[in-house]
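As you look at this complex, bear in mind that one protein chain is not there, while each of the others sits in place.
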Amino acid sequence: MSENGTNGDKVTLTAKDYRTDQEVRWCPGCGDYAILAAMQSFMPELGIERERTVFISGIGCAARFPYYMNTYGMHSIHGRAPAIATGLAVTRPDLSVWVATGDGDALSIGGNHLIHALRRNVNLKILLFNNRIYGLTKGQYSPTSELGKVTKSTPMGSLDWPFNPLSLAIGAEATFVARAIDTDKAGMTAVLRAAAEHRGSAFVEIFQNCPIFNDDAFTFVRDDKEGVNRIPLRNGEPITWGAGGEKALRQRSDGSIEICAASEDGVLVHDAHHEGAALAFALSRVTQDSHGGTPVGVFRDVERPVYDDLMAGQLAAATEKLGEGDLSALLHSGETWNIA
Amino acid sequence: MSENGTNGDKVTLTAKDYRTDQEVRWCPGCGDYAILAAMQSFMPELGIERERTVFISGIGCAARFPYYMNTYGMHSIHGRAPAIATGLAVTRPDLSVWVATGDGDALSIGGNHLIHALRRNVNLKILLFNNRIYGLTKGQYSPTSELGKVTKSTPMGSLDWPFNPLSLAIGAEATFVARAIDTDKAGMTAVLRAAAEHRGSAFVEIFQNCPIFNDDAFTFVRDDKEGVNRIPLRNGEPITWGAGGEKALRQRSDGSIEICAASEDGVLVHDAHHEGAALAFALSRVTQDSHGGTPVGVFRDVERPVYDDLMAGQLAAATEKLGEGDLSALLHSGETWNIA
Amino acid sequence: MAKPVEQLSQVIVRFAGDSGDGMQLTGSQFTSETALLGNDISTLPDFPAEIRAPAGSLPGVSGFQLHFADFDILTPGDAPNVLVAMNPAALKTNIRDLQKGGTLIVNSDAFNERNLQKAGYAANPLEDDSLAEFQVHSVPLTSLTVGALKGIEGVTPREAERSKNMFALGLMSWLYGRPIEPSIEFLQTKFAKRPEIAEANVKALQAGNAFGETTETFAVTYEVKPAKMAPGLYRNITGNQALSLGLVAASRLSKLPLFLGAYPITPASAILEELAGYKNFGVRTFQAEDEIAAAGAAVGAAFGGSLGVTTSAGPGIVLKAETIGLAIMLELPLVICDIQRAGPSTGMPTKPEQGDLLMVLFGRNSESPVPVVAARSPSDCFDAAIEACRIALKYRTPVYLLSDAYLANGSEPWLLPEMDALPDISTRFATEPNADGEFLPYLRDEKTLARPWAVPGTPGLEHRIGGLEKADRTGNISYDPDNHDLMTRLRAQKVAGIATDIPELEVDDPDGDAHVLVLGWGGTYGPIAAACRRVRNGGRKVAHAQLRHLNPFPRNTGEVLRRYDKVLVPEMNLGQLLKLVRAEFLVDAVGYNRVSGLPLRAAEVADAIEALVDQ
Partner (left out) sequence: MAKPVEQLSQVIVRFAGDSGDGMQLTGSQFTSETALLGNDISTLPDFPAEIRAPAGSLPGVSGFQLHFADFDILTPGDAPNVLVAMNPAALKTNIRDLQKGGTLIVNSDAFNERNLQKAGYAANPLEDDSLAEFQVHSVPLTSLTVGALKGIEGVTPREAERSKNMFALGLMSWLYGRPIEPSIEFLQTKFAKRPEIAEANVKALQAGNAFGETTETFAVTYEVKPAKMAPGLYRNITGNQALSLGLVAASRLSKLPLFLGAYPITPASAILEELAGYKNFGVRTFQAEDEIAAAGAAVGAAFGGSLGVTTSAGPGIVLKAETIGLAIMLELPLVICDIQRAGPSTGMPTKPEQGDLLMVLFGRNSESPVPVVAARSPSDCFDAAIEACRIALKYRTPVYLLSDAYLANGSEPWLLPEMDALPDISTRFATEPNADGEFLPYLRDEKTLARPWAVPGTPGLEHRIGGLEKADRTGNISYDPDNHDLMTRLRAQKVAGIATDIPELEVDDPDGDAHVLVLGWGGTYGPIAAACRRVRNGGRKVAHAQLRHLNPFPRNTGEVLRRYDKVLVPEMNLGQLLKLVRAEFLVDAVGYNRVSGLPLRAAEVADAIEALVDQ
């Protein structure tokens, strides 16, 4: 896309334009590099000037993201990015506001801000880099770590049942929920595009490998050449997968989802726009452990009034009704009296 | 139930024994009175000594609850009761720990502690007094207030899409989720009983009327003499309701739930113990607005390892393996050398 | 025959009754009537703690005190000389404050068994001599009201009874020669939708008024002449209203949209509620999920170019600390309003205190300097709010604005400012690179040391900021030891430098030869000034200075302190400003400290001053 160059005439942006002069400080092999690359090459197609794009993050390896995007950005404090971004988005509807966060940042300390941003449907694109570990603090378990995980802080294994980020988001009334994989550039780009097009809060979980403290957490889908583990969600299409697309998903009468052969009937046809959240929730419960497959793509994408728009609407309505506020009149309102 | 009286022999407890000498300070007609009465008369049947029962609350009208229960109690700070109760429950598995909280206390400032307590499945009974308003601070909207609600802080109507407390809890991996109504003593008692019997986190939403700041929020189910609005959930039984029990619930293939005639087939048979969360979630989406009926009772009640038990288990296992820790040996561990 | 009129210079009236008795309305109506007569006034409502307690109970008592006089007054008064008690509980909780020989008007109808017992009275005080030292007027307000309203269409007995507060107002208006017309108008508009209720209230008001005239119990009426006040247009205003208006004004004066991030909390909620009504002023109010989010959203809004504000009270302010620390690192403008209440922890939510001074100064990890401004009176909250915004915007820094529960709910006449007398606090965004072609977000203004404010949407100035230490000028992450030492000192100098940009500390020392200086800050201005008056009337000399800027201090503060032999620092805490001035100026100042959840009383402060003067 294009913006005005210093010399006034249009220049076309490329991924390179989104790089900063800051040395990227992630460990060799970190999944964050792939996410950054995908984002930088996706950005130009967004059609938004760099100066109208903002990345807000909390603290964590993931949260270093803004330093490497040549847009406006804030590397804030742990867990608070959704709240800070809300203030920005609500006051500046002209901006494209993105939140880069980690599983600890978003789901541990920042859990409350996340679920409230989602229910309000503030116009934010929230990217959760899920490596199922605390990377920056060198390897303690996170709210997405599997039960019994042995880490620095849990020598005998963790005791906390993990969150399913997508289930949590859907339970928090999210209007857009998706999942992508760090190394799957095409898939991630498609998800980012859908998220950007969705007006309101978009929540994207990105499986991200942390080779240092939690290597191979997602190998089953990252290196899934034959597609035996990835269940691609394509809107309007039957949900099938497997080397030869032989497996499929079907809904049981108890609301849960079972595996069947693609040939059987009752195969679920994916409808991300379905207004009810029940099916998206059921899909979010389909995991590698429970079903031997992991859905990837857009789970839910529905329209609902956007907090920022509603607020702008009230301001407009009030001004419409009462006229542009007059300070003097305001101060002089109420009962007044004169002293000569 | 009974405990040792001062004179050593058994005395039987009654509701009266759970009253304190503190003057109850809720507004006349507040739904909290009914909840207190129900709790006080339920307690004796629990079979737990008063001194082994603890109520922990945050701040709010609801949070005054502990002052009126003659057990151990703490009226803590806004939103933090689940965290504080977690520390108590984890260190004192011998206690019966209850959390009394409001919709603001639990879902606004305390949202993060709530969802984490639920996913950990700490052995807590969490009672959410939902009056869909901030009572104590005199009437601002809350996270459960309906969109567009006109309150002190929202003269033109609120902009936030509300949480569905049950959907949020289920999305947060809750193992026990139920709903009760302040004035429905029998129903509430049944729910309290089930919650008490459930080992792990039990989440109970109680519709509570605030006559002062949000009167009649739940009149449709509170005064539902004919049962045209309440959908009673009875485990193992078909989900039917209506004056003559003519209405029923059925699951659509898209995972959502529709109304049908009780006579039709495919009527849902309630299974609170179903391991998968999908159906309970779907049921939580059945509301007065969407379906003209409101399910009441136990939505979900499944078993999962309890955080406190797991921790106790690790301590036991470690002691088993390494023996009761020896301080002197610990201090002298590692490389040591002697200076003569 | 009209009754004799007695001249009074000042009166302190307190209306007390059950939460349901409408005492706040009665009080504020009496206030309006009084204001219109040109008296100077000062009011103080005293709410029951938080939620409604059962009718007739002690915790359920609600009060409203009004001080009016023919001279300029400074406080709502220590002890009322007139008490109107609508029930036994109200009598029980308020009688201890009534001046000996003061006038007591009670609603005798309410003194029945049940109410007496609820109030913990063994015997009916109206029937024993326990009230002997007061002039007791025992009036059956309820029955008189019900009687007066007989026959009004569609008014239930319950509703009729509810009008008894208007009967009381009518009576009091008569007693002090206040015109009841404004109240009649008020009632007619308030109950426009239910004319019969309006009629009932008006009738009750008039009946009360007539009752005074006709009954024997009152021999005389009183008159309080207008006060000589600066000429101009006045309005009665509470601190929270004034603070809200100040923020709206600051938004206009800075040409920046106002964004308020807040979470409800006593006694700050009213600011959120007030500002929520100014949407046509472009004011955005965001009721956040908690105080952390409220502050965070304000920071986000500030990053985007709004005037970011967040309001709360102690328990919420303390939660914002980490976020304020971020704002200090980001060097973005932000105003944090702390409406102080009694603590620690939840404490006594509706009661005032000055306990948060050290917290706002030091309550963040590491060296994180912030300017602090404190309002001195309800109407002063307007100017204080503008001043806080001015400093925040000019120096790109968070600023704490301190008020308290007393200023917040108390009211006084406010001489409305001339529009063009209001300061221009507009600021400029960065629009161009500032270092030959490059943009350095931490390249500071030489004079103010403020960094450029480049808001998203500005082409060519894209940059990233964050909470990690940053290199001087470039703002890049830096762990260089010397740079950190430099940046730490630069942040401190920036704030310290504001001393050159604020007025000097003014001293009220009429003859300039006092030996004792009383140094106060913020909301204690009224009681301290009133105390100094008493002391001077008693023939002693005392000087008074009231700090508005707590950080940095006015540049002449040390010089002022050293000018006096003795310095007394009265505070509604255990000596927080005292610690600061002793540390900074090494003066052996002493404190007068009372932490009772009540505003300081002029009398107690006067005693403390006199003791020191006579020492």
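General remarks:
For clarity, chains are labelled A, B and C in written order, and residue numbers in each chain start from 1.
Everything below uses one rule, namely that contacts are C-beta pairs under 8 Å (C-beta built on N, C-alpha and C of every residue); 3 or more make two chains touch, one makes a residue touch a chain.
It should be emphasised that the depicted structure is a prediction, and the values quoted were computed from it without experimental measurement.
Looking at the complex as a whole, the chain kept out of the display touches A, B, C. Among the residues C:V11, C:A69, C:L326 or C:L393, only C:L326 touches the chain that is left out of the figure. Of C:D18, C:D356 or C:E412, it is C:D356 that touches the chain left out of the display.
One of B:I84, B:I206 or B:A248 touches the chain omitted from the figure, and that residue is B:I84. Chain B residues in contact with the hidden partner, per the touch definition given at the top, are 3-4, 6, 20, 22, 49-54, 56, 59, 66-67, 69-77, 80, 83-92, 94-95, 112-113, 116, 311, 314-315, 317-319, 321-325, 327-328, 330-332, 334-340.
Touch with the hidden chain on the side of chain A covers residues 23-28, 59, 61, 64, 77-79, 108-109, 111, 134-138, 140-141, 143, 152-156, 158, 160, 212. One chain is missing from the display, and on chain C it is touched by residues 49, 59, 313-315, 317-319, 321-322, 325-326, 328-329, 340, 342-348, 351, 353, 355-356, 358-359, 361-368, 466-469, 479, 481-482, 484-485, 488-489, 491-492, 573-574, 579-580, 582-584, 586, 588, 594-598.
Everything below uses one rule, namely that only the chains that are shown with their structure count from here on.
Chain geometry summary: the mean Cα position of chain A and that of chain C are 44 Å apart. Rounded to a whole number, the gap between the C-alpha centres of chain A and chain B is 30 angstrom.
Separating the CA-averaged centres of chain B and chain C is a span of 39 Å. Of all residues in chain A, those that touch two or more other chains are 112, 116, 311, 314, 317-318. Residue positions of chain C touching 2 or more other chains: 279, 289-290.
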